[in-house]
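Note sheet for the following structure.
Every protein chain of the complex appears in place save one, which is left out.
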Amino acid sequence: MRPTDVVQTRSPGRVVLLLCLLLAALGLSLFSASPADADTVGGDLPYQFVGNVQNNQKPLADVEITVQGNGYKATAKTDEKGQWKIGVPTKAAYKVTLDEDTLPKGVVVVKGGATTTAEFGLTNTKAVNFFLGKGERVTTDFFSQLFGRIVNGLQFGLMLALAAIGLSLIFGTTGLSNFAHSEMITFGALMTLTFSSILGWPLWIGIIIALVLSACLGWSMDAVIWKPLRRKGVGLVQMMIVSIGLSLAIRYVFQYFYGGATRQLPGATLPSTIRFGAVALSWVDIASMIISLVVLGGVAYFLLRTRIGKATRAVSDNPSLAAASGIDVDRVIRIVWVLGGALAGLSGILYAYYRPGVSWDMGFQILLLVFAAVTLGGLGTAFGALVGSLVVGLFVELTTLWLPSDLKYVGALVVLILVLLFRPQGILGRKERIG
Amino acid sequence: MIDWGAIFSNAAQELISPTTAAYALAALGLAIHFGYTGLLNFGQAGFMALGAYGYAISTLTFHFPVWAAVLVGVGASVVFALILGIPTLRLRADYLAIVTIAAAEILRLLFTTNTFDSVTGSATGLQGYKGGFAALNPFTFEGTVGFGPWQYNAYDWWIRLVGWIVVILAAVFTWLIMRAPWGRVIKGIREDEDAVRALGKNVYSYKMQSLILGGVFGTLAGMIFVLPRAVVPANYQTSLTFFIYAILLLGGAATILGPIVGSMVFWVLLSFFSGFIARAVAAGWLPFMSQVQAGQLRFILVGVAIMLIVIFRPQGILGNKKELAFVK
């Protein structure tokens, strides 16, 4: 598309692109945002997005910002003070994109990506800001990029694994495909936000409280909903649908109380100052990976070495046999829910730093990836979930080398379908037997 | 004070709105999948998106006539059903659930991405595809015509008429096949597919037929859905599928009229509830709640309703208590 094409043109030839992802990725560089020269666009519209583009307290002029969504699209350029303003017709969620090509050399969007989704709160004006910083974009060679993506992918995968292992253990011991797991992920981040950002308590206290509350959430979900339903003999499909209803309800309860905005945890915008060759990481990234590894090691120890962990695996393997051999299945399930809740909460906190940001539906955004990880590894096997998570995490990050970033989840989901086609029992799963 | 007239009139309008028709048709497709065959399709939103985009892109990019655009959408959903079904219909039921939900998300992301902006309109979506359909409109009157709360112009009556005729045809079709031996095999598969296989029926083929048929209903629903509005990718999120499940479960999963009655009840109640809360907030009756929060209440309500129905009345409004529609 040429820069002057403000009106969309539709040519049949482009449909071929839609069908062919690879071609699309190659053609990506041909597309660029529509231009505009004004710093204020649509000023007479009822709702306004505003922002201030600065790097190191210095305003940046002539940076292009595009607002898109709900059948509307507009682009503005920042003025000398770095300010921009774009009016929109409806009070709804829009995608706000900063065109990184228009930033001065050596400045990039360091956190959160150049595109964010913004939604109006109680007022008719919404401020949208981007985290800029020093950095080089695209100029790094392919192998440095590859290495960087691998590190990011590992970080993301380890974080997914925390959630996936809980989901997998719950599936293994109860047979439930728990769609409300996403809300357990969000819950951990929201609680940390509440205690550390809103109430201003020290971060470590906030995190500990959030983890304890997450564990309590897991326990109470089992005690209030799932245990009575198991007692009632409700079928697995019914339970799965109940979990879908529960997920929907809790998600909007979160939005009801916390609103639609994305907020930051303390330290989320730390600069990426630690360099390993071509890879720049922040302290938070490193802490996140270390915490994930330590916790995953602990879970492995729990499952392999402790009595109750062995009992958990026995119940996963064959609940009736486990019950017959004197294992208290209900107790095991309760522990799995508590553990699953805490792990999901922790992954939510780490995800809040990875994205970065806390929002009401953040868990739901990665729920499918968590499911993909669990399925890839083999339904119901904890270590399979770990392997599956790393595969998904790496895949999501690595595909951004070739695919536009708004398609990065597509690759992982396509792989999920392909794995089911060729190895339905998952990477580490056992073949099912009939009869 | 609260304008009760407006609340009731808005709620009554939902009874025959094209949106209600679209949801009823999509839920009917899901009834074939889930209620009759026991297939856990969580990608009905994807089928609807294919209908909407198939129609809109055929019209806008290729300038196809209405019938050809409809065929493109239906063809796309048949291909989609085959892609989903071939790997998963031999596997355990929950694999289909995960694959369909993932595939529907893939579609939505492909329709949303900027990469294909020139065809899909990316996040902005598409509009301006209604000309061909409006040209077929036999109604020529000016202004609005109707009775009671149902006062519409010629185009609005036309989309309601077409929408509900499609729903009725689909319901009659479903009724015919479900009382035939075909329906017997399908219901047998829901109960125990190995038993049906042991009786010499090609279970895989029947499941595929069911998946395609219900998917095509979803696709037609997707077309009806976009006649009164624009095609916007954000409409085809997973929660759309969940809403359709709520409607199906409300009406009764293994019934013909259940999805239709369920859709009407669902939208009338939801409109009534939203209208009431919004006006109550505006009137200052609920000082602890903002207008935005009032809008979110409906989702909470739908979620809780799904849970309660599944637990306490799994057969829905119209279902037979004995013939619970759930696979064990």
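We call the chains A and B, going by the order they appear; numbering starts again at 1 in every chain.
Keep this in mind: a residue touches a chain if its C-beta (ideal position, glycine included) is under 8 Å from a C-beta of that chain, and two chains touch if they have at least 3 such contacts.
Here is the rule we go by: contacts and distances are computed from a predicted model.
> Quick one: find the hidden chain's UniProt protein name among "Multisubunit potassium/proton antiporter PhaG subunit", "ABC transporter ATP-binding protein", "Cytochrome c oxidase subunit 4" or "Transcriptional regulator".
Choosing among "Multisubunit potassium/proton antiporter PhaG subunit", "ABC transporter ATP-binding protein", "Cytochrome c oxidase subunit 4" or "Transcriptional regulator", the correct UniProt name is "ABC transporter ATP-binding protein".
> Given that one chain is not shown, which residue among B:A198, B:A283 or B:L308 touches it?
For the chain that is not drawn, the touching residue is B:A198.
> Looking beyond the chains shown, say which of B:G54, B:P87, B:G163 or B:G188 touches the absent one.
Only one listed residue reaches the unshown chain, and that is B:G188.
> With the full complex in mind, choose from B:L15, B:I177 or B:L257 the residue touching the hidden chain.
Checking each option in B:L15, B:I177 or B:L257, the one touching the absent chain turns out to be B:I177.
> Touching the absent chain: which residues on chain B qualify?
That gives, for chain B, the contact residues 173, 176-177, 180-185, 187-188, 190-192, 194-203, 209, 213, 322-324.
Rule of thumb we're sticking to: only the chains that are shown with their structure count from here on.
> Mind pulling up the chain A residues that touch chain B in the complex?
1, 8-12, 14-15, 17-18, 24-25, 27-28, 31, 68-73, 93, 95, 121-122, 177, 229, 232, 234-238, 240-242, 244-253, 255-256, 259-260, 364, 368, 371-372, 375, 379, 404, 406-407, 409-410, 413-414, 416-417, 420-421, 424, 432
> Per the contact definition, I'd like the list of chain B residues that touch chain A in the complex.
Touch list, chain B to chain A: 40, 57, 60-62, 86-88, 91-95, 97-99, 101-103, 105-106, 109-110, 112-125, 127, 230, 232, 234, 238-239, 242, 245-246, 249, 290, 292-293, 296-297, 299-300, 302-307, 310-311, 314, 326-328.
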